[in-house]
Each structure stands twice: as C-alpha cells, then as structure tokens.
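The complex appears here without one of its protein chains, the remainder shown in place.
Chain lettering (A and B) follows the sequence in which the chains are written, and residue indices restart at 1 in each chain.
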Amino acid sequence: MEKDTRPMLEIKDLVVEYRTEEETVQAVNDINLTIRKGKSLGLVGETGAGKTTTALTILNLLPETTGRIVDGTIALDGDPIITKDSSGKSVAAKTDVEMQKIRGNKVAMIFQDPMTALNPIFTVGDQIAEAVQLHQKCTPKEAEKRAEEMLELVGIPGSRKTDYPHQFSGGMKQRVVIAMALACNPALLIADEPTTALDVTVQAQVLEMIKELKEKFGTSVLMITHDLGIIAEMCDEVSVMYAGSIVEHGTLEDIFDRTRHPYTRGLFNSLPNIKDRTARLKPIRGLMPDPSNLPKGCAFADRCDYATDRCREGKPTKRMLSDTHFVDCCLYEDGKDEDRL
Amino acid sequence: MIPVTVAVIFIVYLIMYLTPGDPVALLLGADATPELIAETRQKLGITDPFFVQFARYVWNLMRGDFGMSWYTGNPVSERLFAAIPYTVTLSLLGMLVALIISVPLGVIAAVRRNTVWDYSISVFAMIGVSAPTFWVGTMLILLFALEWKMLPSAFNNQWTSFILPTITQGFNMLASVVRTQRSSMLEVLSSDYVRTARAKGVSHFSATYKHALRNAVLPSITVAGLNFGQLVGGSVAIETVFAIPGVGRLMIDNIKLHDTPTVIGCMVFVSVMVSIINLLVDILYGLIDPRIKAQYVKGNKNGKRKNK
Partner (left out) sequence: MAKERTSKKKESQARQIWKRFRKNKIAMAALIVLGIIILAACSADLFWDYQKDACNIHVPQRLQKPSAEHWLGTDELGRDMLCRIVYGARASLTVGLAATTFALIIGGILGSISGYYGGKLDNVIMRCTDVLLAIPGLLLAIAIMSAFKPNVFYISLALGISYISKFTRIVRSAVLTVREQEYIEAAKAIGAKDHVIILKHLLMNCMAPIFVQYALAIGSRILSVSTLSYIGMGIQSPTPDWGNMLSGARAYIRGNSYLVLGPGIALLLTISAFNLIGDGLRDAMDPRLKK
C-alpha cells in the first residue's frame, strides 16, 4: 500500500437515520471508510444495508424531510463536508451553494437505474452540457462541444446529442449517465450499482469503461455493489456492509483469500461454483433484521452458524487482524488472524 | 376525432329521438286540422325511419344546418350561434384562469409541503372540488354583488359581468389541477432524475423549476383536458345562476319546451367543442413531452426513424 498518498475520502464514525412519524430507521451505524487517491474501494452488501445512504451522505443529498446525520465526520480531499461543531454535534460544514460546486465537479455519482436517472424532457446533450456549464467557465457552445466529446468518449456518436433519453437503450443511457458524471473530471466517482439494471454483456462493457476512465484520469472510485465479481474486477480494497455497519474490511486479497467474517463467507457461498457444479449453493438463511429495530447484540447473529450467546448479548469488538484487515465479529475478539469458519 | 364526434351525435340523436314530445302540436297549436298535422309531419320528415332521419341530420350538419326549431320555426343555428360566443368565452376564460392560478398554487403546496401554505392550499382545493359550481356562483354573487356591491350580479354584456362567471366556471378545474399539480410535483421532486440533477451540482431552485416543473406539469394538462367537459357541462348551471344567454341556458330552456332539434344542436356543439379542446391538449402535451411527440412522428412515418 502506498501510505504516502493522502486520502481522497475519509468517513469517520458516520451514523445516519431516517426519521418518519412512525419509526426511526438506522440506515448507517457508525462506519469508517477511507479511499486513497486514485484507488478504488468496493462497498458490498445486501439491498438495504445502507450503501446508497452512505453515498448520498457524501454528497449531502439525503432526503431532506427524513434523513438525518446523527454522528460522524466526512472529509473530501482533506476538506470537511460533515464536521462537528463545538458541542460535538455533527453538522454540514458547507452551505448548499458550496456543496453545489463540489457535486458533479469534484465528486460525481452514477445511479443504479439508468432508466429513470435521466430527465425525459431534455436532450442528453443538454443534460451533459448543463453539468459542464455549472462547473466550468465556458460558453454554451463550448459546453455543447464538451458534451459531444464526452459522448464519443463513452462510445456514443456525438451526433446523438440531440436525442432524448427514451431514444436510448438501458446500457446506452448508463453510458450517458457516466458521460455526465465524468464531464468535469471528478476526483472521486461514486458508482452506485452501476450495472445492476443492465444486461450481462452490457455490464462488462460499462465496467470496462469505468475502469479505463479511472486509469486514464486517476479518478478515485467508490464502487457500491452486491456483486463480488465486480469487486474482484474493479477494486483495490473492499468493505463488507451489513445492516448499516462495516463487518469486514481489507485489501482484495484479505477479503477473497483470507475471508474471516461469517457474513462475508456467506456471500461467497451464495455464488455458484463453476469448478464444482455438484456443490450445492449455501445461501445465507433468513433476512436482514428490521433496521428500525436492530438487535442488542451482533446484527448478524440470528443468521450466523457460529453464533453463541456472547454474540446475542452485546456488540462485537472491532479488531484489526493485520495492518489492512479489519473484522467486526465476536469470533476474533482475541485478535488472532486465523480461519475460524 | 371525427368518428367519435359522429358517434356522439348518434347517441345524442338516439336519446332525443326516444324522448316523448310532439313537434307538430308545438308548431301548430291544439286546434289544427288532422290534414294539416299529417302534412306538417311529412314536411318535418319525422315519419321517416330513424336511420334516414339520422343520416339526413348528419348530412345537413356538415353544411352547417342544424335543422329547424320546433318551437320558433326558425333555423336552430340562428339561436345557437347567438349563444355560442358566451359559452365559448366563459369556458375558455375559466380554463385559462384555472390553469394560470392552479399550477403555481400546486407547486407552492408541494415545495412547501406540510407548512401552513400547503395546508391552506389543500383545504382551498378540497373545497373547490367539493362545492357545486352553482353554489359557488351564488356565494360570489352574495359577497361581491350584493354585500360589497363591487360587481354586477347578473350578466349585462359588460366586461365586469364576466368576472364572477369566469371564476365560478374555472373554480372546480382550478381545484382539481391544484391537487394534481401538488402530487405530481411531489412525485417528480423525489424522482431519480431530479436527484441526478442535484448530484451534478444543479441548485435546489433550478432542480425544482427547470428539471421538475416541466415534467410535473404534464399530468395537470391531462387533468385540465379531462375536466374541460365537466367545466362546460357546469355552464348549464352557471348560465342559470348569472342569467347568461349561453348554450347551456338555451339547452335547458328547450328541453323544457321539448324542442328536440335545438337541444340536439346544443349537445352536438358542446361535444365538438370538448373534442377540439382535447385535441389541443394532446398537441400541447406532445410539445412538452418528447416521448409523445416521437410517438406521433413514428405513427405518421410508419417507423422509418427506427434506424437512425
């Protein structure tokens, strides 16, 4: 690891809740994430684990009426986004106008569903050009030209800039979304399940493209997905998220070759094994606990084959098993790095 | 649109054909001789089979001939064309006023939801969709004409006497559109593409008024188009309240007189007007929404654009 590079994104002790009249949902529970410049981090987990919430929090775009940052800090390239005030309360460090200059410029985001991510009544060229004009001093003509270049870059003929989103297929729309996200050369790209809604062949193309662009421009990437294959393909480090917490974190090798957390193991066991097709899939039994009513102990205990009374009584202690490998599980409370699964 | 209009005329004609009422008695009075009655029946063509009568009616209609009034003996078109300007003016003005006021109100309610603004607008809209137009008209007369003496209570052809009927006529549509606009605005504001816009650095204001509003206005246009029929239908009551010599008033008066050709003429006119407005709404919709426009273009060119 190149320890000399400064972190592009640093999230510390982040806690986010959704509050409605009926209930309070704890979407993110005390997570820490660091992405170094030019590196990419994979955030893996089931639907509802709090991955998208984390991403929206970085951009300060949580739903205004319900979303609330309870605790934690976020810094972008050393510049605080969420900070603590004198009484220790987490507050936004920047006004919305200041955030507008960061969104789409320094940090860009690709959303999960390309079918609904583009405004149906504006041409794709206009939508890309809008991003350019918001952040760069240029004439509308120049912005349009830049939009054309971006389309070419993602493999769409520039002449199609006057077409509307409904004239594109899903994969093409995602390319447009990516073109829009990259139009201002962001330092950090947040990709929220960028390929989940796409066909397999298109998935590969889109991933390949993100990878190429990342190498070309040295962009840091936060890749949110539930697909371990994508992680293996794209990422340098991996965080496994479960019920709003990060249960295991490490380098790609740590997670893939030295899997320690029962949940991570469960994710691997849920994948079909091509080499041994007679092996049965071992899906993780049960469902994620209700995030408005999390258990007292380990949130995974009810679904875990290794759970003991200890797991149900209290939260596990967080442990670093090596310099890079972190795990949040009662099995490793002695801090020894050995396979106990 | 034309087949629908012909079908509408057919239904109206059929209903009125089945309605009891003897035109000859109306025209000639009680003491006519049997020969004269028979001769008049022949002349009016009401001894012919239904379909012959209907075909003749449509044929004449295409030449602008609405037939002859059984009551006055003059062409229906004379009285109809005298009444049309009032009804058209009031309906269109009502719709215009409704749209101009309702869209901003709906947007305010959505943007400031769960505030006093939202609650008062919602209560106002609920009253608007629930109150009968004739009662609203009566209340307006009570307040503005009788109590404060600001405006005339009955129609007198001056522009001031258009104000209350216009408000009354537009009130119901105004309320429906406010409700639609509010909920569609709320939906669009939480849509993925508004979030995308925010994520690329678009300001709150621009996301609301540039990205969201144009999308959110589409359902309101639909609702306004659909409600136009109701708005025109309401003119029968409104023209009674304000004593306006319009088509609705003409129709009601002549139903009571069993003057079938006049009634049919009124109904046909109103239905055609509603169809035209709906056509205009479709065109407007296409102008705003490129997806709809593409459908029309594709439909006309038989999908030639496919391999672009």
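In this text, a residue touches a chain if its C-beta (ideal position, glycine included) is under 8 Å from a C-beta of that chain, and two chains touch if they have at least 3 such contacts.
Nothing here was measured: the structure is a model prediction, and the numbers come from that model.
Asker: Sort through B:163, B:186 or B:294 and give me the one touching the missing partner chain.
Answerer: Looking across B:163, B:186 or B:294, the contact with the absent chain belongs to B:186.
Asker: Which of these touches the unseen chain: B:81, B:117, B:134 or B:285?
Answerer: B:134
Asker: Just to verify: which one of B:97, B:111, B:167 or B:274 makes contact with the chain not shown?
Answerer: B:274
Asker: Under the stated touch rule, tell me which residues of chain B contact the chain that is not displayed.
Answerer: Looking at chain B, the ones touching the missing chain are residues 4-5, 7-8, 11-12, 15-16, 18-20, 113-114, 118, 126-127, 129-135, 138-139, 141-142, 146, 183, 186-187, 229-230, 232-234, 236-237, 240-241, 251-252, 255-256, 263, 267, 270-271, 274-275, 278.
FYI, only the chains that are shown with their structure count from here on.
Asker: Indicate the whole-number Å distance between the mean C-alpha point of chain A and the mean C-alpha point of chain B.
Answerer: Chain A and chain B have C-alpha centres separated by 52 Å.
Asker: Which positions of chain A touch chain B when the two form their complex?
Answerer: Where chain A meets chain B, its residues are 59, 61, 63, 65, 96-97, 100-105, 108-109, 111, 113, 116-122, 130-131, 134-135, 163-164, 166-167, 177, 180-181.
Asker: Tell me, which parts of chain B touch chain A in their complex?
Answerer: That would be residues 114, 190-204, 211, 214-215, 288-291, 294, 308 of chain B.
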